[in-house]
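I'd like to ask you about the structure that follows.
Then we have chain A:
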Amino acid sequence: MPREDNYILDMQNITKIFPGVKANDNVNLSIKKGEIHALVGENGAGKTTLMNILYGLYEPDGGQVFYEGNKINLDGPQDAIELGIGMVHQHFMLVDPLTVTENIVLGNEPRSGLMLDQKTAKREVKEISDKYGLFVDPDAKIQDISVGMQQRVEIIKTLYRGAELLIFDEPTAVLTPQEIDELFEIFRSLKEQGKTIIFITHKLKEVKTISDRITVLRNGKSIDTVNTADVTKEDVAELMVGRQVLLEVEKTEAKPGAEIFSVDNLNVKDNRDIPAVKNISLSVRKGEILGIAGVEGNGQSELVEAITGLRNVESGKVNLRGKDISKYNARQIKREKVAHIPEDRQKRGLIMDFDLKENIILGYHDLEPFSKNGIMQYDNVAKYTQDLIDKYDVRGGGMEAQAKNLSGGNQQKLIVAREFSHDPEFLIASQPTRGVDVGSIEFIHKQIIDRRDNGAGVLLVSAELSEVLSLSDRIAVIFEGEIVDVLKASETDERELGKLMTGSKSEAGGESNE
Partner candidate 1 sequence: AVPAAAQDTRVGIVLSTGGLGDLSFNDAAYRGLQRAEDELGISFDYIEPADPSEDQTALRRFASRGYDLVIGVGFQMADSLRTVAGEYPDTKFAHVDQYFEDIPDNIVSLNFAEWEGSFLAGALAALTSENGNVGFVGGVDFALIHRFEGGFYQGARYINPDIEIQSRYADDFGDPARGREIALGMIDDGADVIYHAAGGTGSGVFQAAEEEDIYAIGVDSNQNYVAPGHVIASMLKKVDNAVFDTVKSVVEGNYQGGNNLYFTLADGGVDLTSLTEVGQPVLDAHDNGTITDEELETIRQMKENVTSPYADRIAEIKEMIINGEIEVENWGETGRPDNL
Partner candidate 2 sequence: MNNYSDKIKSILTDLGLSLLSIVVALIVGTLFIFLTDKSPLDAYSALYIGAFGNFSAIANTLWRSTPLILTGLAVALPFRAGLFNIGAEGQLLMGGFTAGVVGFYFTSLPAFIHLPFAIIAGMFVGGLWGGLPGFLKAKMDVHEVIATIMLNHIAIALTINYGINIFRDTGRPATPRIMDSAAMFNFKNIMDHPFLSKLPFAELFAHPAIRLHINFFLALAAAVVLWYLLFKTTLGYEMRAVGFNPDGAEYGGINASKGIITAMFISGAVAGLAGVGEVLGTHFSFMQGMDAGYGFTGIAVALIGQTHPIGVILGGILFGALAQGGLEMQFSGIPSEIVMLIQALVIFFVAALQVFKVYLAKRKAKGGVE
């Protein structure tokens, strides 16, 4: 039986079992009409699974779903769409080579005769985009637009199908601070129009900012549902993890030593051969964290790839302990005790089809004790892996499990475990906590600070301003491929950084620049 009348959705005792895990275990979730409801929990707690069930992608193994008072049985997403449920997935469901318009109308295409009616399609896209303030370029291909715009495309997709209940699975994980603000504006405007929103995130600040109520999942079980106004961030974190969590980074004053790393007048081009890094000069000293703040797409990725040997340096020098390594390849740079947490863990950081033990030696696989005379020493690897997954608490099936079966947070911990366990003297961490739950963020931050305190130099690149601010000792702000300023972390704040990051001309939209 559905509970009360003002509930648009009531999920009761939902259970879903995957090979080896009970992803949802008698979960209850009820959503009021017109509210913004946050769904939180650790990595792997079962949030996405629950939403996929609601959207008709998974069939639950037990439990009932009531929508607008009626019990529903979904045969597939089509049924959910017809009921007015829309979902913006954690990993965008967009077809890269197709245009924005094509992606939006796919499956519900307006037609004239045999032809797909592009004109009508574009008009309808424009109408929705105007109504909700969702700016998109209808003719651009997905592969050419920023993540922020991709997200807006996803939202328009759901609205185009007449969604009343919108599910957002970690929509902010890949957005810049500006884009997050814009997204929240969109949320508010959707709420004003009477839409209901379920919002999954790991950032408790966002939960506090935007949500009306919160449901917490832990280990596949629903722990509690609370009014946002009644709880603090710390309360929510404790509900999620089951213990107290430090949300603030604890660190002592840095004791910087000699310079370990620097770049001089570095120039790098992007994939389309357009200069992306322009005459950048930077230096990092032992025992300090240099943060790079900037809106994504301003050359950070190219900078990091260039200094880690994954991209050609056009001109300029990259110095490590005074030696020019700009011509080194990735392997040679690794050998110089440089560790690298890449921004895209699935594309770069892991071989998803490899198991944990094979992944945990990636990049060190040809070194003793993992390899002797070209022969892998899997016994040594196994012992090593067991140590590390215990030490770093990597959960998800043990060392024989494939990396792709790990939750995102555990994948990230796996990379951190690998990169931190070879006593790096210089560490490059790119978006180290993206999509990672509070417990793991706490852990990863602590590891980075530990490294610093052990005398390593750290270059931190993050789109998360609060992360840059709380971890870094000094902060370099990057804009359009150039460093606009370098500041002491203790002497600046989000406002100042935000200004610098967007150049003096702080235009709305926050699109990546050509």
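Assume a contact is a pair of C-beta atoms (placed from the backbone, for glycine too) under 8 Å apart; a residue touches a chain by one contact, two chains touch by 3 or more; residues count from 1.
Regarding candidate selection, all candidates are chains of the complex that A comes from, given by their letters.
Everything quoted here is computed from the prediction, not taken from an experiment.
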Hey, among 1 or 2, which one's touching chain A in this complex?
-> 2
Residues on chain A engaged by candidate 2 in the complex (per definition of touch) | 17-22, 308-310, 329-334, 340, 342, 347-354, 358, 362-363, 365-366, 371, 374-376, 378, 400
